[in-house]
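Note that one protein chain of the assembly has been removed; the remaining protein chains are unaltered in position.
Up next, chain A:
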Amino acid sequence: MALQITESCVNCWACVDVCPNDAIFQDKPHFLIDDMKCTECLGDHADPQCAAICPIEMAIVNELGEFLNPPGSLTGIPIEKLKEFGLWREAA
């Protein structure tokens, strides 16, 4: 059970500092989560911390490929606008 970082990641380091398991490491082209260390924060926090601080929609997914922060959920930009500006995509 582990979360993953997608290519939407902008390498802002926010998740690295808040992960209770030190599971996130720098890589090219973007940060990655060590699936041996990630616990999805079970037992530590009510919400997975990387997803709670990540400013980028669609950057963190669960094992099913579902976005923890789907398009529009963080910015409040309506789906039509996201589509108009090419900022929308279906879950993996």
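In this section, a residue touches a chain if its C-beta (ideal position, glycine included) is under 8 Å from a C-beta of that chain, and two chains touch if they have at least 3 such contacts; residues count from 1.
To be clear about the criterion, contacts and distances are computed from a predicted model.
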item: Which of "TonB-dependent receptor", "Molybdopterin synthase subunit MoaD", "FeMo cofactor biosynthesis protein NifB" or "Copper resistance protein D domain-containing protein" matches, in UniProt, the chain that is not displayed; value: "FeMo cofactor biosynthesis protein NifB"
item: Absent-chain interface as seen on chain A, which is shown; value: 10-14, 16-18, 45-47, 49, 52-53, 55-56, 74-77, 81, 85, 87
